[in-house]
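The complex is shown incomplete by one protein chain, all other protein chains being positioned as in the whole.
Order of writing sets the labels: A, B, C and D. Residues in every chain begin at 1.
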Amino acid sequence: MNNAVNKRTFQPEDLIPGNRKPKKYKKNLLTSPGTLTYIGPDVELKTKIRKIVYNDQIFRDQPVKSLLDCSPETSGKKAVTWLDVDGIHETTLIAKIGKLYQLHPLLLEDVVNTEHKPKLEIYDSGHLFLTLKMLHVDSESPICISAEHVSFVLGTDYLLSFQEELSNDIFTPVLERLQASVGKTRRNGADYLLFALMDIVIDNYFIVLEKLGDSLDTVEDQVIRGTEELSLKELYSLKRELTMARRVIWPLRDMINQLIREDNPLINKDTIPYLRDLYDHAMQVLDTIDSYRELVASLADVHLSTISNRMNSVMKTLTIFSAVFMPLTFIVGVYGMNFDNMPELRMHYGYYYVWGLMIAVTIGLIFYFKSKKWM
Amino acid sequence: MNNAVNKRTFQPEDLIPGNRKPKKYKKNLLTSPGTLTYIGPDVELKTKIRKIVYNDQIFRDQPVKSLLDCSPETSGKKAVTWLDVDGIHETTLIAKIGKLYQLHPLLLEDVVNTEHKPKLEIYDSGHLFLTLKMLHVDSESPICISAEHVSFVLGTDYLLSFQEELSNDIFTPVLERLQASVGKTRRNGADYLLFALMDIVIDNYFIVLEKLGDSLDTVEDQVIRGTEELSLKELYSLKRELTMARRVIWPLRDMINQLIREDNPLINKDTIPYLRDLYDHAMQVLDTIDSYRELVASLADVHLSTISNRMNSVMKTLTIFSAVFMPLTFIVGVYGMNFDNMPELRMHYGYYYVWGLMIAVTIGLIFYFKSKKWM
Amino acid sequence: MNNAVNKRTFQPEDLIPGNRKPKKYKKNLLTSPGTLTYIGPDVELKTKIRKIVYNDQIFRDQPVKSLLDCSPETSGKKAVTWLDVDGIHETTLIAKIGKLYQLHPLLLEDVVNTEHKPKLEIYDSGHLFLTLKMLHVDSESPICISAEHVSFVLGTDYLLSFQEELSNDIFTPVLERLQASVGKTRRNGADYLLFALMDIVIDNYFIVLEKLGDSLDTVEDQVIRGTEELSLKELYSLKRELTMARRVIWPLRDMINQLIREDNPLINKDTIPYLRDLYDHAMQVLDTIDSYRELVASLADVHLSTISNRMNSVMKTLTIFSAVFMPLTFIVGVYGMNFDNMPELRMHYGYYYVWGLMIAVTIGLIFYFKSKKWM
Amino acid sequence: MNNAVNKRTFQPEDLIPGNRKPKKYKKNLLTSPGTLTYIGPDVELKTKIRKIVYNDQIFRDQPVKSLLDCSPETSGKKAVTWLDVDGIHETTLIAKIGKLYQLHPLLLEDVVNTEHKPKLEIYDSGHLFLTLKMLHVDSESPICISAEHVSFVLGTDYLLSFQEELSNDIFTPVLERLQASVGKTRRNGADYLLFALMDIVIDNYFIVLEKLGDSLDTVEDQVIRGTEELSLKELYSLKRELTMARRVIWPLRDMINQLIREDNPLINKDTIPYLRDLYDHAMQVLDTIDSYRELVASLADVHLSTISNRMNSVMKTLTIFSAVFMPLTFIVGVYGMNFDNMPELRMHYGYYYVWGLMIAVTIGLIFYFKSKKWM
Partner (left out) sequence: MNNAVNKRTFQPEDLIPGNRKPKKYKKNLLTSPGTLTYIGPDVELKTKIRKIVYNDQIFRDQPVKSLLDCSPETSGKKAVTWLDVDGIHETTLIAKIGKLYQLHPLLLEDVVNTEHKPKLEIYDSGHLFLTLKMLHVDSESPICISAEHVSFVLGTDYLLSFQEELSNDIFTPVLERLQASVGKTRRNGADYLLFALMDIVIDNYFIVLEKLGDSLDTVEDQVIRGTEELSLKELYSLKRELTMARRVIWPLRDMINQLIREDNPLINKDTIPYLRDLYDHAMQVLDTIDSYRELVASLADVHLSTISNRMNSVMKTLTIFSAVFMPLTFIVGVYGMNFDNMPELRMHYGYYYVWGLMIAVTIGLIFYFKSKKWM
């Protein structure tokens, strides 16, 4: 699958050296800041660009062929231009688009730097830059999540969106909604479009959470039943994915809050309630992640004390066996001695007396261990 | 029991995959935001709506039959209208009520989203939205708490209340107080009614806490006595319920504080002291939860070191048995050898000398272990 | 002792279900807020009320017989009235006193709610309400602390004090100081009296701390010497008392700070330095509690690794015994076999050779274990 | 050494009950606030007072004989008066000095209260009170630090310094600098003198830290080499000293910051950079303490897992011995049986065959344990 190559996943194979580190930064050292360097995995597919122009009356969706098609719409009627760039490895192309929209080179650096943390930056030149992470579940057991770098540039009447991944465009539902009917999305401006796309990303977090929850349930089940010892490694892989997800989602809280609070002319007042709703959803995601993290920690504790308990029961078994058979072996050893003068050996029922003694010792010890609740 | 089906409880069965996750969010993905989606368990009962109109003179309580009955009271005399909606699964009905009172679609989304965290939102359009969780104890051993989603919309002279559950209306005591006498509740406005209902919810937390405290006492008793190993799992189930309760109650702190601080025209000055009292009670609940959580953590530590201690005592028993019987078995082994020339075997009292030696060895070892305090 | 019944202590018996929970809240559920409900232990003694009127010239101390005596002093000369109410279980009495001084019903609710956390509330009606906890040491081994609910209402020229306990009035020293001489206390107003009473409460914390410190020293001694295994439970009972004390003292920090910061007409400027001193003392108490808590945590760690170390030494003993005697037992077993053709058995010094071999094996193993530092 | 008696050190002997508690507070209970009570160890030496008057031209250093000599300098020329009081157990003397400089009784209470935490207080009456702790290393193995209570009162042209200890005056270097040359210290005011003295105290912390670092290195070395089991107790004594030092140094951060931030007329603008430097040094001390604390925590972990590892290796040895010798002992036991009809016993090479069998079993088991990496 070409797609899988393309993702920065945290799979068990990552445990083998050489995979999960901030990469290729050495290149960057001698270049002056603001030079675009794509540091994601090598990709061979071509960047796909789509330009959608719409308002409550018109709707035009055209695949972009030359760079000229990318330029901002300057026709008379007020319409929203959405330029959806799918693929960020062709840095020269990104640089050219950036020039068309007069974007700062440092902004473009953040668009192609797939290691960049989510952030929101408001530029004086009248646009707003926002980058976040789309999460995908790559495999379910052990769970493994990949993060896709997604960036937005919001202007007064345009929105640029950049996606790292080449296949399965996650913004399709919004596109369909735009196409389908003259709904809220069509009637509102570029800021509402930004909201709608962010909403898709956050809704997607719930799907990922559901998968994580399923994995957690499986592991929890194993831990409670105390079955295999495999569960420990799965527990820590779960913990790792949760930590990664939290790290990536946490900054959203502040970003959306900043969008709501700051009196930005790019954000329409009517969009604010929707952003507030988005904020609530982000909080709900974080809350669930935190409760999962706590659960993982509790499970690790339960697991450790299950091991201790089991060790305890192993030790008890050993002790009971030893304590019962050692005296018996000693007794039979006594009558295996070859002394010339051992009166018991000559007694007619000596052998049976010894059996009687041994049975008595055994019963006594068993009562003793029962009284100590070891059996 | 139809009722039990209806609750999102955290029972041991939840440990089996598939139960305790944010559900059915996938549906939501293609719908535009603001579309109402009920995500709780499937319910077949009909929504019950009750409309109560009262002031210090009048009191009318009427079950609502058609949607028209739900509309806000516009009669001349100043009275409070309380619309109590019992059941939130019929989203179309909720949407219609929302329209009557001009509520924002996103507000209604939060009314039916049973996974939503408690929050307070003040709308410019002159009403205030508040959602919180009612807690119920479903079973006592192992303790298991269910959370019911409750929402309020407060306007100048009306209060809408939405409850997730269909049976046992928790607001009955307030209704009876309204009915019974011309007390504080009747004389004051809709804001006091909101307070009275929230007060019921928080008073209810104390009952839940009492049950949790009982469970904790039982577990504590088991841990201190060091009896069964079952206690560990009960300990972690307790921890889980406490964490859940805390998560659900914690936001109340800020919500009530915001009601007190903000100079909202909907909140009468005379109601402020009562809200402050409510705040104190919420803090008391949280404080008790925190002390229970600390106790649970301490008990887990005590439990673990009890296990260690017990292992220690098992090991000592084993060591004493081995250390006493191994030398004895060796001695009797020596005289079980078949060498032709073993002078001791020919001695007349050889056998008795060996017994003497063995008794001496045993006494010596017992003294040694006594001196090491292993016995 | 009738007194002991009267206290909410945290004794080992509390570990048995049914004792240490927020109680009787169920009663409250149907009553409207502001209804006084005493939730402490049942008490049969009568409430004792004392009314002291003083300024730098006069001093009158009279036991109150009828409710009329409780009314605020309205005589011409400026004097401070101190009404000391000893016992808060007679809620109707409290309600009547409240009416005399025009206190809000919610304030009175906090006076009788013995579970209420320490808090400070400033009422617009010109008085200030403050509630805190007096700590008493009930038994010293295991340490067990009880908390007494104490409340103050400060007006311009009066101070009401409410104590939960019926016996040993803790305010006696202040009373004696008032009676004895025309000192600072007599010359200053009701605010200084409040300070003096709070000072008594906080000084008392030091006595409690000293007792806790003694207990801690005993336990520390046990842990370091590694003697009995009883220490663990005492350690956790200490931790519990420290946690309880901290919870009860912590809010004082903010309360006193608020008294200092806020420009309240009830608090004279000359009293501020004394309050600042009080603040320092409260901080010192909290600081000591925190260092004790850290010490308890460290001791628990030392205790656990002492157990591990001891287990280690038990295991070594077992291993040395087994490793020495197993080969020896095997050797004697070999020559206990009954084969017809075993040349060694026929050798004249065979028996002695075997002894030589066994001694060599033993010495070899002992050297081996010495080299491994197991002996 | 009389001096040692005089210090509140935290030595292993402190583990024995009765030493390290806030003391003699009981006395205080009946005295009204502001009464001076010295609570440090009993001291018999006399308080030494020194009065130094200087400016860039003059320098007078005189031992104070009568209380009159202590009075503030009121001569015409502008000079700084430094009154260095060495010994704070003579509370009446301190009270008299306090009167001369019109100090608040509560301030004096803090001067003699050797348990008081470091703090800064700015009095309206135009002086500034500051108390901190000088640290001394009393013994190096196990490390043990004592804290000396030092207080300063800064006026416009005077500085009072109070030291708990009677011997080795730590301020000598500053005195020598004053005496030696007309340097910065002589040219500047009382505020610079305060800085110079505080600088001495903080520089001294570095010496203490160096000693702590040495101790830590020794313990670390022991832990890493895994030698003796003594290291654990030294580790916890180190932790304790570090915690104590941190508690005592931490408040300095805020105190110096407050001196820098607040626009106090007592602090000259030129002194601010020096205070900022002091702040940096205090931060550096705290930073080092924190890194030491983290190291101690890590070492405790390493220590615990070293114990676990060692236990593991003990268990493996035991298991290998048992697993090898038990089958062998069983085999020789078989041929020690006395059945009439045991064909093997009659075989001519039976004995040798059995040896062959036993060697094969042993080799097999050794290979098995090698494959499991237990050897």
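In the analysis below, a residue touches a chain if its C-beta (ideal position, glycine included) is under 8 Å from a C-beta of that chain, and two chains touch if they have at least 3 such contacts.
As the structure is a prediction and not an experimental result, all values here were calculated from the model.
Within the full complex, the chain left out of the display is in contact with A, D.
In the complete assembly, the contact with the undisplayed chain comes from A:109, out of A:84, A:109, A:191 or A:220. If you put the hidden chain back, the residue from D:56, D:69, D:203 or D:262 that touches it is D:203.
Contact with the undisplayed chain is limited, among D:55, D:139, D:322 or D:362, to D:322. From the options D:35, D:139 or D:288, the residue with contact to the unseen chain in the full assembly is D:288. The set of chain A residues touching the chain not shown comprises 15-23, 25-26, 28-30, 32-34, 104, 106, 109-110, 115-117, 119, 121, 229, 232-233, 236, 239-240, 243-244, 247, 300, 303-304, 307-308, 310-311, 314-315, 317-318, 321-322, 325-326, 328-329, 332-333, 335-338, 342, 344-346, 348-351, 354. Although one chain is not displayed, chain D still touches it through residues 173, 176-177, 183-185, 195-196, 199-200, 203-204, 206-207, 209-210, 213-214, 217-218, 220-221, 224, 273-274, 276-277, 280, 283-284, 287-288, 291, 294-295, 298, 301-302, 305, 308-309, 311-312, 315-316, 318-319, 322-323, 326-327, 329-330, 333-334, 336-342, 374.
In this text, only the chains that are shown with their structure count from here on.
After Cα superposition, the angle needed to carry chain A onto chain C is 145 degrees, rounded to a multiple of 5. Measuring from the averaged C-alpha position of chain A to that of chain D gives a distance of 44 Å.
Shared contact sites, meaning residues of chain D that touch two or more other chains, fall at 336. Taken pair by pair, the chains that touch are A-B, B-C, C-D.
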